[in-house]
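Reading through the C-alpha cells given below for one structure.
Shown here is a partial selection of chains from the complex, left in place.
As written, the chain order gives the labels A and B, with residue 1 at the start of each chain.
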Amino acid sequence: MPTATVLAQHIADAPLIDQHVHGCWLSAGDRQRFENALNEANTEPITHSGFDSQLGFAVRAHCAPLLGLPKHVDAETYWERRSEHTETELARLFLREANVTDWLVDTGLADGVTDVQGFAELSGGRAHEVVRLEQVAEQAAQASGDYASAFEEILHRRAATAVGTKSILAYRGGFDGDLSEPSAQQVAGAAATWRDSGGVRLQDWVLLRFGLHHALRLGKPLQFHVGLGDRDCDLHKTNPLYLLDFLRQSGDTPIVLLHCYPYEREAGYLAQAFNNVYLDGGLSINFLGARGPAFIARLLELAPFDKIVYSSDGFGPAELHFLGATLWRKGIGRTLQEFVDAGDWSEADATRVVDLIARDTAARIYRV
Amino acid sequence: MPTATVLAQHIADAPLIDQHVHGCWLSAGDRQRFENALNEANTEPITHSGFDSQLGFAVRAHCAPLLGLPKHVDAETYWERRSEHTETELARLFLREANVTDWLVDTGLADGVTDVQGFAELSGGRAHEVVRLEQVAEQAAQASGDYASAFEEILHRRAATAVGTKSILAYRGGFDGDLSEPSAQQVAGAAATWRDSGGVRLQDWVLLRFGLHHALRLGKPLQFHVGLGDRDCDLHKTNPLYLLDFLRQSGDTPIVLLHCYPYEREAGYLAQAFNNVYLDGGLSINFLGARGPAFIARLLELAPFDKIVYSSDGFGPAELHFLGATLWRKGIGRTLQEFVDAGDWSEADATRVVDLIARDTAARIYRV
C-alpha cells in the first residue's frame, strides 16, 4: 500500500510541539511511586498494580524496546531494568525519542521535577514556560501591598518570558458558577480574607475569577485543565460547557481546553463555536493506551482542524513524555488512514491536518 | 461479495423522506456566508476556513463531482466553480440528486430561503410544512384579542395544512425547568407582560410551556431541537433527559428528537422508554463528515428500529440537503454491513431497518 506508507511515514517523521507538559522526576523513587504515576485519578497509594491498565500495558509495549527489552515484557522485568538507570538518564533517553522541538512547561508543579531550563538540556530541544495563574495568586497573597496590583505585577513579570498561562479552576471548585469579572472592591475584600487565613491554596471564587480575567487581558493563550484529573476535583463540574458564559466574553485571547476526557465532544463543540477556543487531548491519550485511537477520532469531530493541538501532559516518569508522542502518532495515523480509505479525505488532506495538529497551530498561537 | 452488494445497492436506491429541513438560499452571497454555513455553532464571522472541518472536507469529497470537479478538489476551486451557478441552479442540482420524495420544511427560518412551494418546484418532489411553535406565539402576540385564543386559532389554521410542529425551546432557555401546563391565568398574565414589551422573540417560560401543551393536544408529531446548534443555546441544557417529566405526560402524540449530538445515547434511551418518542440524527451527520458512521452506529443502540427517522436539516447551501442523504447512505451502509459481517444481523434485517429509517416510519407518523 504505497498510499498508506506516505501518510504513515509523514506522521512518523513529524516533529511536534508538546504544548502542555510538566517536569520529569529528578531523583530515584520506589516502585509505589512509579505505579501510582500510572494512575491519574487516585490520590492514595494504589493497592492494585498500576501496570494493570491501558497505560501500564502501553509502557510495556512501547517503552520497553527503548530500554533494550522485548515488547510486552513483564512488569517486574520492566521495573528492574528501569531501576538500573537514573531518572536523568531515562529523561535524556525518552525525551529525545519523542521528536519534540518545543516543550511548553507548566511550572505549577515544580517539586522534584525538572524546570524549564532542565527540560531544554535533557531533551536537546527548546523549552518555554506556561505560568499557572493560581500560583501567581498565591505569590500575590504573600507579597506586600495591594493584592490586585501585586497579582498584576507578578503576572506581567513572569509572563514576559512565558508563552501562556494556565488555570486549574477545575481543581478549585469547577466551572459551574459565575465567572464574570469581580469588582475591585470584591477583590480587595476577598484578598484580605484569604491573606488573614494564611494565603495558601487559593480556593476563593472571586480571586479565581479575577485571575482569569487578567489572563484574558494579557492576551497570551490561556490553558484550562478540563475533565480527567485526580479525584480532588469533581469531574462532573469540569464539563467545559459550563464555561460558555465565560467564553462568550473572552474576546480574542486563545483559550486551550486541555485533556477533556470524557468531555471531548463538548470541547470540540466549543472549538467550533468560538474563534478563540482550541482543543487538546493530552493526558487522555496516554491513559487510554490501546483505546487512544478511538479518542483521537472523537477529537476530530466538530473542532475545526486548525483548532486542535498536541500535548503529552507528561509528569514524573519520562516514559509519559515519550508515550504521548508515540501513542498520538499511532492513533492519528490509524484514524486518518481510515478516513482516507473510506474516500472521505484525500491523503493530502490527512498530511496537512497532521501538520496543523503536530505543530503549525501551536506555533501560531504561542509564537514559538 | 454478492451479499454486501445487495445491501449496498438497496441503500443506494432507497428513496428518502427528509423529515426536517429548512430552505435553500435564493440569491448569491459572498464566500464568508458560505464558509460560515459550514460552521453550525459559531454565531460570528469565522476567522478560520470553514472548509477545514469534517463538513468542509465532505463537501470537497462528495459535492465536487456533481459540479464536474475531481473528488477532494481544493477549496478555492470549489468555491469558484460553485460561484459560476446561481443558488437556484445549485438547488435544482443538489436537491434532485438526494433522491428524496418528501421534504418536511420547518418554515421558522424563512428569510432569503425557499418556501415550501419553492422546495417542491426545485426538487421535483413533494414538500410539506412543519410549523414552528415559537413563531405561532409571536404571531399571537401581534394579534388582537385574547392571547391564548389567538395562539390556538393560528396554530389550528396553520397546522391544517402542515404535517407537524417544531419547538426551539432549546434556544429559549433549555429543557431544565418545569414543563407542566400553565394555568389560563398564568398564560394571560405572561402574555400581557410580553405584549407590553413588544411581543418579539418569545423567551417567556410560561408561554413556551403553553405552546408545547397545545402542540400535544393537536396530536401531530412535535419535533424538538435537541443538542447541537449554535452557541446562543446552552448546550448542556439541551440534554433530552431533562424532558423526562414532560414526556411522562405527553400521551400519544409523536415526539421527534432532532440532531441530538452529543446526547444521542440519551435520546435513544428515551425512544425506548416511551412509545411515542422518536429519534433523528440530522444536522449531526453532515457536521461529522467522516465521523458520521460512528454517530449513526450510536443511533442504533437503545432506540427501537421503528423509532428512528432520517433528516438532513439542510439550511442555506443546497449542498447540505444532498450531503445529508449521501452521508447517511454511506454511514448506514457501513454500520449495517458490519453488523451483518459479525453475524449479529441478517442481511434481511439490515434492508428492513434501512426502509424503516429511510421512509416507512416517517410516512406513518407524518401521514405523507
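Keep in mind that, in the parts below, contacts are C-beta pairs under 8 Å (C-beta built on N, C-alpha and C of every residue); 3 or more make two chains touch, one makes a residue touch a chain.
Keep in mind that this is a model prediction, so the values were computed, not measured.
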Oligomeric state of the whole complex, in copies, if 2 are shown: 3
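Methods note: only the chains that are shown with their structure count from here on.
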Cα-centroid distance, chain A relative to chain B, in whole angstrom: 37
Within the complex, which stretch of chain B touches chain A? 39-44, 46-50, 52-54, 57-58, 61, 71-72, 228, 230-231, 234-236, 261-262, 287-291, 293-294, 330, 334
Spell out the residues on chain A that touch chain B in their complex, using ranges where they run on. 239, 241-242, 244, 248, 265-266, 269-270, 272-275, 297-298, 300-302, 304-307, 338-339, 342-346, 348-349, 356
